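Scroll down for the structure; my scribbles are underneath it.
The other protein chains are all here in position, but one chain of the complex has been omitted.
Each chain carries a letter (A, B and C) given by its place in the written order, and its residues are counted from 1.
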Amino acid sequence: MKLLYFAWIRSKIGIAEEEVAPPTEVTTVGALLDWLAARGPNYAEALKARAVVKTAVNQEYVDPDHPVHVGDEVALFPPVTGG
Amino acid sequence: MKLLYFAWIRSKIGIAEEEVAPPTEVTTVGALLDWLAARGPNYAEALKARAVVKTAVNQEYVDPDHPVHVGDEVALFPPVTGG
Amino acid sequence: MIRVQQEDFDIGAELARLSDGDHSVGGIASFVGLVRDMAPDGAIGSMTLEHYPGMTEKQLAAIETEAHRRWPLQASLIIHRYGRLTPGDRIVLVATASAHRQAALESCAFLIDWLKTKAPFWKMEDGPGGPQWVEAKTTDDAAAERWARSEGHTEKHG
Partner (left out) sequence: MIRVQQEDFDIGAELARLSDGDHSVGGIASFVGLVRDMAPDGAIGSMTLEHYPGMTEKQLAAIETEAHRRWPLQASLIIHRYGRLTPGDRIVLVATASAHRQAALESCAFLIDWLKTKAPFWKMEDGPGGPQWVEAKTTDDAAAERWARSEGHTEKHG
């Protein structure tokens, strides 16, 4: 599973992307965020304001109950500020 | 009093502008139109659909009960179609 | 700013000028009206735009002043052409610059809607059956009417 981080979530975690292999019980985006937040203080800090963490799976916006699978591209980012 | 005609009102009357000296009882735009319509078949034809004849006095839109005075510039034209 | 002219205009240059040197402008909304070939058989070769010199400028200036009264605008521009035009030609440009996107978008729509019913221009199309005066559209009256009803709006007070 490929994870991508953008804007201040990237700054706080400290890397822009990584390959991860979460345990098999991590079947949703929400569970993935919980698992990530427990990986270290940088992750915990980046993900603590969970309500403002937007998620995309394979480049489409999804809700926390959306399933994640091996091979997915999952992106975490704050609310967008373009335009 | 200077009269200006535009678009199909000008075409029907046959001239673009003229100086007129209506009788003193012509004190409003509405009375001016009545007086004009009686001046000849070209005026009658141009002004017969009175509801679509727009009027301006000194370059401001006015209603039929607006007063007219010696020296005014009075314009008659159909609904505008610019833009 | 108001311009009534026969010549074409350069949209890129006009819009660039609207915010030139003013870094408080966050957005520029614009509308360009073009001559359409309305005839089903594509037979309209040209049209002629007549206007009422003097009153045109007065009305356009009044419309622009009203837009600045209703929205917080840094700058605005109305250019309207007259004379002979052919399909695809630019007729009119309205543009508004504001710190706020919605103010620019709304005031731009307001300017073109009001201009359509207030600025003394008349179109005559040269069709296959000879020249014909274009009839006013009731949808234009309805579009202008909605601005008469909606005096207040969010951006001005927000």
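Operating definition for what follows: a contact is a pair of C-beta atoms (placed from the backbone, for glycine too) under 8 Å apart; a residue touches a chain by one contact, two chains touch by 3 or more.
Keep in mind that this is a model prediction, so the values were computed, not measured.
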Could you tell me which shown chains are touched by the chain that is not displayed? A, C
Consider the whole complex, including the chain that is not shown, and state which of C:48, C:102 or C:132 touches that chain. C:102
Touching the hidden chain in the complete assembly: which of C:30, C:56, C:76 or C:117 does that? C:30
Which subunit C residues touch the hidden chain? 10-13, 15-16, 19, 21, 23-37, 42, 87-88, 99, 101-102, 104-105, 108-109, 112, 116, 139, 143, 158
Hey, which subunit A residues sit against the chain that's not shown? 4, 6-8, 11, 56, 59-61, 75, 77-83
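The rule is short, and it goes like this: only the chains that are shown with their structure count from here on.
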Rounded Å distance between subunit A and subunit B, as computed from the means of their C-alpha atoms: 72
Could you state the distance in Å from the CA-based centre of subunit A to that of subunit C? 47
Centre to centre, by mean C-alpha position, how many angstrom separate subunit B and subunit C? 27
In subunit B, the residues touching two or more other chains are none
Tell me, which residues of subunit C touch at least two other chains? none
